[in-house]
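With one protein chain held back, the other chains of the complex are shown just where they sit.
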Amino acid sequence: MATDVSIGPNQVLDAVNGGLIVLDHSRRVVSWNTWMETASGYAEQDTRGKLLAEVFQGTDLTRLIFAIQAALTSRSSTILTHAINPALLPLQTRSKRPLLHDITVSPVGVPPIKQCLIFVNDVTMATRRERYLRDRQNARYDAVVANAPDLIITVDHDGLIQFANPATLSQLGYASGDLIGVPAKDLFQTKDQWQSVLQAALNNSPAGRPIDLIARRRDGTPSHLEASTSLWASGANNFVTVILRDVNERRAISEALRKSETEARDAAAALSELNQTLEQRVQERTARMMQMEEELRQSQKMEAIGQLTGGIAHDFNNLLQGITGGLDLVKKRVMQGRFNEIDRFISGAMTSASRASALTHRLLAFSRRQPLAPKPLEVNPLLASMEELFRRTLGERVLFELVTAGGLWLTKCDPNQLENAVLNLAINARDAMPDGGKLTVETGNSHLDSVYATVHPEIEPGQYVCISVTDTGSGMSAATIERAFEPFFTTKPIGRGTGLGLSMIYGFAKQSGGHAKIYSELGKGTTVKLYLPRFRGQVEQEEQIPDLSDIYNAHTNETVLVVEDEFVVRELIVEVLKELGYSTLEADDGPAALKILDSKQRIDLVISDIGLPGLNGRQIIDAAREVRPSLKVLFMTGYAENAAIAAGFLEPGMSMITKPFAMEALATRIREMLEK
Amino acid sequence: MTYKVLIVDDSKLARMSVIKALNALHPDWTRIEAADADEALLQINQQHPDIVLLDFNMPGKDGLAFAAELRQQHSHMSVALVSANRQVEVIRRSEAAGAAFLAKPLTEEALREFLDNAVQKLRGAVS
Partner (left out) sequence: MRPPASVILSEMELDALTELVNLGVSNAAHSLRELVREEILLSVPKVTVVSRDEAIKNLGERDVKRLVAVHQDFDGDIAGRALLIFPETKSLELVRAIVGSDLSLDDIIELEQEALAETGNIILNACLATMANNLGRTLKISLPEVLHGGGPEFFYVKPPPFVDDNVLFSYINFSVRQRNITGYIAMLLDLPSLATLKNLLAALIERTSSHTTSTVPPNGH
């Protein structure tokens, strides 16, 4: 019959040293043995027919009830251990202490009878003993491990950290819990060494002496450690405990010792050397160094010039041909009485001449030492005007491309120096591509923000014009890049390259308030970027050079004195002046000029070369002004116009024009000066 | 009034089980099946179902994420998540996504309750 059978007092059940409860299909108590009575404090008659929740009111029996349900409905057995569930039932030992217990729940009874058996197993003693042993072990162990200055780490056989002592955390800069489960090799810079140490330990064949390792602290700094290992097993798991001794101090001391030894030795050697002819040596060396520096500096330029002049000489010949050829033709036509088309030949000749003058200008600027004379500047036209120069310099095997950005900001710097810099970069690039390649010069606007400035503290964040020169050459190694801007650092063989180019470029960039940076990859190429600060303002407008017209012609009787030692140039100027209707006087040197100036002769303007033999132009004028205080002077010079102004050279009534100049420019200047 | 019900579950048995319960309640309604979220979207665009029953644990996009999407993009549809995973977090997240939660194995009563609610909402929305 499928009825619940309640089992009465049963000697076997009561003799069992453990709790036995039988529940019926509605989870009510059917049987409750003596052990349960003692442990729970509830007698069987008090529990019969009740749910466990009614017996143990206030106790959380969720897991237990779940297990009971499972046993009743699906006939599965469940185990609930004390280790995982510390408080299943409120039971007490005979001495009224908490009774620690495991519980198993199983189905019982042959279908259709469905009942559930709960077995309660006392594990108090076993647990306590284990705990005690462990605490004792732990106390001993912890006393060592927790307080050890050495780093003590336990890893499992996959190399994952399972334990790290306080010294490990504080030495390496981690918080408690950060390292558990982390692969130990993440802590080391010398990962291969660590791997072999771990492997040896797992194979139970450790080195026998401590192995040097370098760990990485959380902040990235290294820490030198010595490692000893030991293998131990727990159940089926293998663990390796590693003791890492800090040897940083020892290293630091021995390093310092080594350094001071070396220093002492060096000092002794130097001292003995100096003992002999001390002053003389010092002087000699200083002089030699200075000379070398100067030579190198000059030769750097000379070298660049040398590299340029080859191409430029070629150009010059062409241009001269243009001039002489044109004039030849003019001569022929005039002699033949044919005056048509002369204009064309003259224009041609003039064009060639002005191109030649531009080249000369460049060359002069390049070779002469000129003070930095910054002015507002548009970079794109400047680079565009250099295109021919680039192509000349790079030769046929290098493809050249100029990429200019639209809307490029203005910058302020010395245009000559900028030309020098970019040209130097082009030469470097060419040298890096002996078998040809491609050179790209690019311009663009650039924001260097405060993040960039954090990484490059020497630069101010802001807006910059960026000029980059990129080649497809041999590239530089990281070590080279680091030193590339150092003066005298060069990777070229002796005799080629002086190592000054990049340092000068860097100096120029810095002086202009900007920055230079190199990006390179070995075998791929190099980009050098020049950053020049954005200039907010206007470019000084180029003087318009209108055609010669009657407006510039002289008013009656204006007289101009021309002081110039070069016959041809002097004649040319005089010719032009006459054409314009001025009266002219000439002098070929200082004394001659002064003689004229001393006289009562009317002179409205002096046009004088500055660089004259003997008395220079300035000196002449200063002397003349003692007699003619408001004398107007137009100086001619091969130097950059602004250099003189910057030097505070000119006084009111004085002006300057740079050679070579177009005649129209001269005429305009003269007119201007006489108007004032 | 008949409605269209879309049943999404990667297990054919599970779909059959839901359909069986649906047949018992509303044999005249249209049933559409899909094995995953992608197929379901296809069916939604083609057939425009009114009610969607989603399995929680599917390959690809899981039922909960899909339910949230459907509630956003097709808010007129009634959505229920059908799952044996009765963890309280799952139920809460279903509710947060605006979907009903029905435990597997699906009983007729649970389905009936959900469908009645859904129909009320749909009728209300139409008028």
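Here the chain labels run A and B in written order, and each chain numbers its own residues starting at 1.
Quick note on the criterion: contacts are C-beta pairs under 8 Å (C-beta built on N, C-alpha and C of every residue); 3 or more make two chains touch, one makes a residue touch a chain.
Nothing here was measured: the structure is a model prediction, and the numbers come from that model.
Chemist: May I ask which residue of A:80, A:118 or A:432 touches the chain that does not appear here?
Modeler: With A:80, A:118 or A:432 as choices, the missing chain is touched by A:80.
Chemist: I'm checking contacts with the chain that's been left out. Which of A:59, A:104, A:248 or A:357 qualifies?
Modeler: Of the candidates A:59, A:104, A:248 or A:357, A:104 is in touch with the missing chain.
Chemist: Of A:156, A:226, A:586 or A:664, which sits in contact with the chain we cannot see?
Modeler: Counting the whole complex, the residue in contact with the absent chain is A:156.
Chemist: Mind pulling the chain B residues that touch the left-out chain?
Modeler: That gives, for chain B, the contact residues 11-14, 16-17, 20, 23-24, 57, 59, 83-90, 104-105, 108.
Chemist: Spell out the interface residues on chain A facing the chain that's missing from view.
Modeler: Residue positions of chain A that touch the missing chain: 62-63, 66, 70, 73-81, 83-84, 104, 106-107, 111-112, 130, 134, 138, 154, 156-158, 160, 162-163, 177, 180-181, 234-237.
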